[in-house]
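Since the structure comes first, as structure tokens, the remarks are kept for the end.
Of the protein chains in this complex, one is absent; all others appear in place.
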Amino acid sequence: MALYVVQFLTGLANASSLFLAACGLSVIFGVTRIVNFAHGAFYMLGAYVAYSLTQRLEGGLGFWAGILVAAAVVALVGALLEMSLLRRIYRAPELFQLLATFGVTLMVEDLVHLIWGPQDLVGPRAPGLDGAVTVLGLPVPTYDLLLIVLGPLVLGALWLLMHRTRWGVLVRAATEDRDMVAALGVNQKWLFTGVFTLGIFLAAFGGALQIPRTAVTHQMDLSIIAEVFVVVVIGGLGSITGAFLAAVLIAELNAFGILVLPGISLVLMFLVMAVVLVIRPWGFLGKPIQTGVKTIGEATRPWRPWSPATSVLVAAAILLAALMPLLLGSYGLSVGAQILIAVVFAVSLQFQMSTGGLDSFGHAAYFGLGAYGAALAVEWSGLPMEAALLVGPLAGLAGALVFGWFCVRLSGVYFAMLTLAFAQITWSVAFQWVEVTGGDNGILGVWPSDWASSPAAFYWLTLAVAVVCVLVLRHLVFSPFGYRLRAVRDSTVRAEAIGISRQRTQYVAFAVSGTAAGLAGALFAFLKGSIFPDVLSIPTSIDALVMVLLGGVATVSGSVVGAIVYTMASIWLMSATDLSRLVLGAVIVFLVVAFPQGIVGSLAGLVAGPLERWRRPAGAARPVALPAEGRQ
Amino acid sequence: MTNALLEVEHLSKSYGGVHAVEDVSFRLFAGEMLALIGPNGAGKSTCFNMVGGQIPVGAGRIRITGRDTIGLSPRQIFRLGVGRTFQVAQVFKSMTVRENVETVFASRDGGLGFLGRAGSAHRTAAEEVLALTGMAEFAKRPCADMAYGDVKRLELAMALANDPKLLLMDEPAAGMAPLERVELMALTARIARERQIGVLFTEHDMDVVFAHADRMMVLNRGRLIAEGAPETVRRDPQVRAVYLGEGLVYDQAAAARRADA
Partner (left out) sequence: MSAASAKLEVAALNSFYGPVQILFDVGFSVGRGEVVALLGRNGAGKSTTFKSLMGLVDRREGAIRFEAEDIARLPTYEIARRGLGYVPEDRRVFAELTVEENLEVGRQPARGDAATWTPERLYALFPNLAEMRRRPGGQMSGGEQQMLTISRTLMGNPSLVLLDEPSEGLAPKIIEQMADAILAMKREGLSILLSEQNLHFARLISDRAYILEKGRIRFSGTVAELEANTAVRDQYLAV
């Protein structure tokens, strides 16, 4: 009995920490509609800065001053970020906002590495609170009791701020309609900066409060962000109280899950999230969000199958690619094969995103499942490459069928966050289930069959797969299924009213996309000869997103170009600098700010604008009079 | 009298204890234009969306061509032969006009629909529907380039592609210029008569209602307060009190003329 009570208290303390990290994200999302991926990075920064300050400041007062000053300093950095970056992308599609803030995360990771070095740091205990209180004969850290009180206090303070001050009323109004708030004479720029700063302060405060409890590490950002996403999704985006309830639920589940079966906590979190979202698709206290800016649809000109001339060009390009083994050595061919695998991976995501309008932030899951599926087929069942190349896509398909069943119930940013959470869970399983996956050591010795073992043969194999994949996915865009999928993307209400099921259609698209990604993953395993958990990590998902973004979201197969450019650039970057994350992060941020429609899309837009004006003489120009918002 | 196309009996719906629709009953016959009017928040949309399947029915029953539709999804109701248009036109903006209509046909293809091209398979059928609504010349135009009035007509074409027996139109005239309103409603009325389609529509523009409705119903606070021929309803003192007012802001003379004709 006593054990349960103590576990319960530990759970509450963890809930407070989780709540502090999560509520800031929710507040920021509520007003700015930005899902701040960098929230975890600021949480981590809060911990690092607090570590440094508490090393210098003495005594109880010094400790607490250190925590608060750390949060304030990081909040200031957040304010600067908001003013310099986020202000430029508030009108961009949510996917780009996620990408840009992810780019910031990458940059912070390298900066932390530069400033604080690679090693884990252990902070001081809180003076006066470093003991334990005995509860029913068992010790409970005094610091935990403080946290238990702190969570509800912060919740109450936020509620008062939002409901009892003019600033809070303005914030809530801006949450609903920012333009209208500006039209009523409120300078919303500062409102947004204020909200973002508050959110970052809370994140950094949450991080700083962790230093007496756990070591300060480089993994804090991504490990907390996945949990925070889960909490915020369960609680309902934008709802502070919802975040609190969800944090308590998740933390208690973890606390008791450990008693039942260590290591089950992640699965539990997953199950709970799944159950909650099936019952309440917008979380405990969330509301359906009108996703204002949609990437596709409005921006897209009608897609057409290739004209004969284009078909000839494409055939020529394929022929040219097939002749590469005559020109390149084995390193060149292995780079070539890697590029072709990236092409398959990218078009699989593009099919889901461009045609389906489903912005996935966890596409690595299906790539990784394909890779592990193939590798395990070789290692455990001794299957040959030919069979393993079937097992890979089937593993991707299976994963997509399971995860997709939940994901397609949601849409927009909820969908993106859920896909990310599933990918993180898959990653954790690969990382922790050492008996099967070899954990961090990976699976080695995944080699192709003899006939495909020469660099040229393997290159041709990947080329054949890539060509077939691109053609099949392209064909699907113009098939009856493709029409239905685009219909659902453009107008779900209309699609449902003409007999098209949104969920079913998107589910099939998700499965197709997962299968193709699995195929890419399987090829990747054979290209590298080994496989490690990092194929399932967030950066792999981001790679795919950036390739699609580069190619242009509003195109059918632009990501082929995106994949080629991006893979070559990143291979070069890896060899050229140690600070690859800093550079990559900066590049992503730059791309999002400079090319909000994707590179191909933006270029097409530059050409299309004058063309449009030329085609339709000014006098005849008709406004596109589709009202942006529905009226009730 | 033939059997009614649409029979609504004792339909009710409440949200958090507030009755949005209370005990509404009516019938609609083939070839008839029935207008549902009333102040904002009177329950028109709720009523309408329950018939279309977008909102689950609270209590009561709805039968379309004799089939009970309680619990059916919009997709299943569509398959019973129900077309609908929305207050804010809902079309597929990334497609051409013809592709929009082709999609309606593609939705009925069985299986996963991975094989074949949707465009070539349904071209002729789509062009027939476009011709019917006078949209043939726009077939290849991107939907995003169309004027709003034409988008509304496209929506009508999509609703008609299913060869419906019942057409549900939520504020068909909203957001259109007066002349376009008249054209669209005249077109709808003509097609409805020719094909014996029953049309249920909500509308705020009284000029449109008085010009085209065969019969009208007035909802107020979720209840049906009047039902009958337009002229009868227009003279109803209760309707004047809660909805029509003094008649300063619509064309009374025209409404009266039609009643005399």
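Each chain gets a letter, A and B, in the order it is written, and its residues are counted from 1.
Basically, a contact is a pair of C-beta atoms (placed from the backbone, for glycine too) under 8 Å apart; a residue touches a chain by one contact, two chains touch by 3 or more.
All of these numbers come straight from a predicted model, not from anything done at the bench.
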Selected residue (touches chain absent from view) among A:Thr101, A:Gln188 or A:Gln210: A:Gln188
Residues belonging to subunit B that touch the chain removed from view: 38-41, 147-149, 174-180, 182, 204, 206-207, 241-251, 254
Residues belonging to subunit A that touch the chain removed from view: 166, 169-170, 172-173, 175-177, 179-188, 608-610, 612-613, 618-619, 621-625, 627, 629, 631-632
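Convention: only the chains that are shown with their structure count from here on.
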Residues on subunit B engaged by subunit A in the complex (per definition of touch): 45, 52, 54, 73-75, 78-79, 84, 86-96, 99, 102-104, 106-109, 112-119, 121, 142-145, 147-148, 151, 155, 158, 161-162, 174-175
Touching residues on subunit A, where the partner in the complex is subunit B: 296-298, 300-303, 305, 476, 478-484, 486-487, 489-491, 493-501, 508, 616, 622, 624-627, 629-632
